[in-house]
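Only one protein chain is missing from this complex, and each of the others stays in its spot.
Showing subunit A:
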């Protein structure tokens, strides 16, 4: 039927056009289809990248268009790599990244494991658990700012209730030591459900027959968990870590809303620092160098991780 329709179209095509189309090779036609995408990719990804690399060797400031742009060589890179403040923001980012992923994977997997058991109302619990993930980070940040208030916030009262510490005696977002943990708590509260959903998909993809075979072989539950469940869920877990890692490396809105990067620079993650350099201090050249360094770092880490992920999937 479809062939007949194609034939009809071919016959109906005016000879001039048909001749022109016949003159095109498959390769040319392929290029015609792909060219717009390649052009867009070059325009919105590759060109800005090359332009950023070029700017990173200059003292260009986007708010001083009339000023002379000087080639400064590697000075921007040297300044960034020898600036202790930049290393502190990297440390803050690493702290945030490592602990959020650790807690989200641990709690997310545990929740998925529990939800996966058949019990009455588990669908309702799944819905309740995923609610925080549906909120806007700005709203969550604002909401938790109130919860963390020493005098009126619920969080301090809960801590006080269990520990007996005076609620007004500590400030989660005002203390250098506590503020990084305040952000970890909120991000974990918000994004653990995402990890849980991925883990749940992994758990539900394991065929029941494997467990039945293990039962026949008299494998203990613990043994089944370590030799069946964990290896089969591992690729899903690694995907979750990849998604959350990428998201949290560029974390911005939640931190801005909660602490603005403070106190001091205790929670100033790289994305906030980069934004301040680029769009508040207007040091475009410097910020470009900073962005290039981050790009290389992320690209390197992500490549290593994806290789490891592929190895796990191949097993």
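Criterion: a residue touches a chain if its C-beta (ideal position, glycine included) is under 8 Å from a C-beta of that chain, and two chains touch if they have at least 3 such contacts; residues count from 1.
By our rule, contacts and distances are computed from a predicted model.
> One chain of this complex is missing from the view, so tell me which of "Carbohydrate ABC transporter substrate-binding protein", "AzlD family protein", "RNA polymerase sigma factor" or "Pyruvate dehydrogenase E1 component alpha subunit" is its UniProt name.
Answer from the record: the omitted chain is "Carbohydrate ABC transporter substrate-binding protein".
> Of A:108, A:141, A:193 or A:261, which one is in contact with the hidden chain?
A:261
> Quick one: say which of A:173, A:197 or A:237 touches the chain that got left out.
Checking the options A:173, A:197 or A:237, the one contacting the hidden chain is A:173.
> Which listed residue, A:28, A:45, A:63 or A:110, touches the chain dropped from view?
Of all options in A:28, A:45, A:63 or A:110, contact with the hidden chain holds for A:63.
> Of the residues A:108, A:137, A:150 or A:193, I need the one that contacts the missing chain.
Spelled out, the listed residue whose C-beta touches the missing chain is A:150.
> In the complete complex, which positions of subunit A touch the hidden chain?
59, 62-66, 85, 148-151, 168-171, 173-176, 256, 259-266, 276, 279-283
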